[in-house]
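Accompanying notes for the structure given below.
Here the complex is missing a single protein chain, while all its other protein chains stay put.
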Amino acid sequence: MDIWSFITNPFVSISQLINNVITSILTSLGVPADITRIVVFLIMAIITITILLLLAPGMMMYMTWLERKLVARMQDRLGPNRVGPFGLLQPIADMIKFLTKEDIVPEGVDGPVHLLAPIVVVIPVILSFAVIQFGVGLGAVDLNLALLYLVALGSVATIGVFMAGFGSHNKFALIGGMRAAAQIISYEIPQVLALSIPVLLAGSISLTGIVQAQSGLFGLGWFIFYIPVGPIAFLVYLIAATAEVNRVPFDLPEAESELVAGYHTEYSGMKFGLFYLAEFLNTFLISAIAATVFFGGWQGPFVAQVPVLGIVYFFGKTILLITVQLWFRGTLPRIRVDQLMNFGWKRLVPISLALVLFTAATLWAYRFVMLALKSLGG
Amino acid sequence: MLERYALIGLFAFAAITFPILPLVLAFLFRPKKPTRLKQSTYECGIEIQNEAPEAQAIWVQFRVQYYIYAILFVVFDIEVVFVYPWAVATNQMTFFWVVEMAIFMLILVGALAYAWRKNLLEWV
Amino acid sequence: MNIPSVVAQLVFFLVALLTLISGFLTVTFRNVFHAGLALVGTFFGVAALYLMLEAEFLAVVQVLIYIGAIAVLILFAIMLTRGLMQSETSNINKQWAWAALAIAVLFLGMFLIILQVPWVHSGGAIYRDIVPFLGTQLLTTYLLPFEVVSVLLLAALVGAFIIARE
Partner (left out) sequence: MTLYIPITYYLIIAAALFCIGLFGALARKNAIAVLMGIELMLNAVNINLVAFWRYGSPNPISNQAGIVFALFVITLAAAEAAVGLALVIAVYRSRDTVNVEEIDLLKW
């Protein structure tokens, strides 16, 4: 292995190195080939999973920091600045606080359902991390149905919200849970239809396939530049996805002024922490998916020569999109329930349906013209 | 083909332990001092009107509107499932490829239009 | 001993156990909401079985539609008809013993038949992504059912609206 390829693609090289070292050690010990394969697979799996499971809460913690800092600046405040330089240790202090808070379980709750709800909300989000492609060849699993897999996992969260609302034995939680469920299902349709535009353009459901389809124009052939379908699909996706994770301006299920805290009214301590974790990881996931399917993922100039740049591009785009969502939060007022439902069903769904058909018709016309030109030329 | 799903399966185990671990940690660290007042259901500081001790005590009659949105969602969710294999059937990209999906979608848009006309989409 | 075979069978038994236990809980839980959650567990188990049968698309669809849509629909209906989840009375009707007996006989019959029949194992290998082929077949061989599905959905939707609206 030469030095240049190691420097330009360190993570993949290191993983190959570990793979080779373990294989050669086991082979020299006389372990049969198929057992060696399984052991190597298990060790690599454990390393991958550990990295991702450390990355997820790390991202979440610094997203809370970013949110507090940004929103504070927008409101002409300083934000956290006491714990560590620029308040950088604030998330760690928060985590310790979450761990030492008393867990209040009101009487009358449906015990198992109340306990399981935050767990059910977190599991699909963590599982979603398995298919995200963080860089060139840097994803735990490269599924050929990755996008549908993400969508399917996203729809499981509704069950967790129902459980929290039902299990809490509280009217605010019940109403908040029902509202959240209605909102999630209303905005899931435009979200999924908007995601089918990149699938149409790339002809692939796998995230790697979609990213590779955007490699044109010196690494800048992103689907967002496919005017007019790209920008519209991105906007529809961003709005629908923001609504689906109940963030401002669509945070009606947890509207403080009417519903206290919605479906997590009766949650405290670490259980509330898990809901909070899921919300932020969902924001990260939305941004990561949007960056992958509309902004080319790890695609960018010079990625073919220096693959490690892919990680920089991916996280740069993702953090930019996260900032956009935090900016929403800092500036937009909450909308009303009837406006929310009307906007979802009467605007976004027809728009996204028309968009899918328009994209398909355009693709066909493009293909038709290309074929005609080819037959004329040849 | 299925080796990647083995990793997803391992990931699922990790994902299940991931939220349980902090709950267990918190269980070890946190104080446990339940009092009657703390344990009461949150109701803006007013004492809760408790007709029956069972689950019925907290209960709101929801409107059927929720169910109507749920039906619409189910119908369009199924449509989406058919859109994805259609979108990757790239060797079929003829004119009929567009028309077939257009017919499929227009019939469902008819459903949406029906709900719209009958004012079922209004959240009153 | 063949290790992949043992692992596959172990995974299969775990998944089958999850499916059957949560299926059993679905029909025995008193609280309907709990039964609905057990139903979600069953759907997950069935999705895992599809995965083991290399029907990835169907597994994803199972999660997306059965858990994301049908289970949610059922939970909405439970919430709308709550207030009479009588937890004190039995949730099983009078004829349950006869039903159980008949079903036991039925299961025994099916079990014996399944063991008797010499099933063929002629399944070919799946070496590539099959979803594009599925799309192609939906648009050619199964075009008529594909279009009829949308009519069916329209009919179901209009019917459900008329029945459910106030």
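Letters A, B and C mark the chains as written, and numbering starts fresh at 1 in each.
Criterion: contacts are C-beta pairs under 8 Å (C-beta built on N, C-alpha and C of every residue); 3 or more make two chains touch, one makes a residue touch a chain.
Since this is a predicted model, take the numbers as computed values, not measurements.
Chemist: List the neighbours, among the chains on screen, of the chain that has been left out.
Modeler: B, C
Chemist: Which of B:A26, B:V75, B:V88 or B:V109 touches the chain that is not shown?
Modeler: Within the whole complex, the residue contacting the unshown chain is B:V75.
Chemist: Could you please point out the subunit B residues that touch the chain left off the display?
Modeler: Answer for subunit B: residues 2, 64, 67, 71, 74-75, 77-78, 81-82 touch the chain left out.
Chemist: In the whole complex, what residues of subunit C lie against the chain that is missing from view?
Modeler: 2, 4-5, 8-9, 12, 16, 19-20, 23-24, 26-27, 32, 35-36, 39, 42-43, 46, 49-50, 52-55, 57-58, 61-62, 65-66, 69-70, 73-74, 77-78, 80-81, 84-85, 90-93, 95-96, 99-100, 103-104, 106-107, 110-111, 114-115, 119-124, 126-128, 130, 133-134, 137-138, 142, 145, 149, 152-153, 155-157, 159-161, 163-164, 166
Here is the rule we use: only the chains that are shown with their structure count from here on.
Chemist: Examine which chains touch each other and state the graph shape they make (line, ring, star, complete, other).
Modeler: complete
Chemist: Taking each chain's centre as the mean position of its Cα atoms, how many Å separate subunit A from subunit C?
Modeler: Subunit A and subunit C have C-alpha centres separated by 28 Å.
Chemist: Going by the contact rule already set, what residues in subunit A reach two or more other chains?
Modeler: Counting only residues that touch two or more other chains, subunit A contributes 110, 143, 148, 155, 178, 181, 185, 188, 205.
Chemist: For subunit C, what residues touch not just one other chain but two or more?
Modeler: 31, 56-57, 61, 64, 68-69, 72, 76, 79, 131
Chemist: Where on subunit C is subunit B touching in the complex?
Modeler: Subunit C residues touching subunit B: 11, 31, 51-52, 54, 56-57, 61, 64-65, 68-70, 72-73, 76-77, 79-80, 82-83, 85, 87-88, 126-127, 131-132, 134-136, 138-140, 143, 146-147, 149-151, 153-154, 156-158, 160-161, 164-166.
Chemist: Which stretch or stretches of subunit B touch subunit C in the complex?
Modeler: That would be residues 1-2, 5, 9, 54-56, 59, 61-62, 64, 66-68, 70-75, 77-82, 84-92, 96-97, 100, 103-105, 107-108, 110-111, 114-115, 118, 120 of subunit B.
Chemist: So in the complex, which bits of subunit A are touching subunit C?
Modeler: 34-35, 38, 110, 113, 143-145, 148-149, 151-153, 155-156, 158-159, 162-163, 166, 178, 181, 185, 188, 205-206
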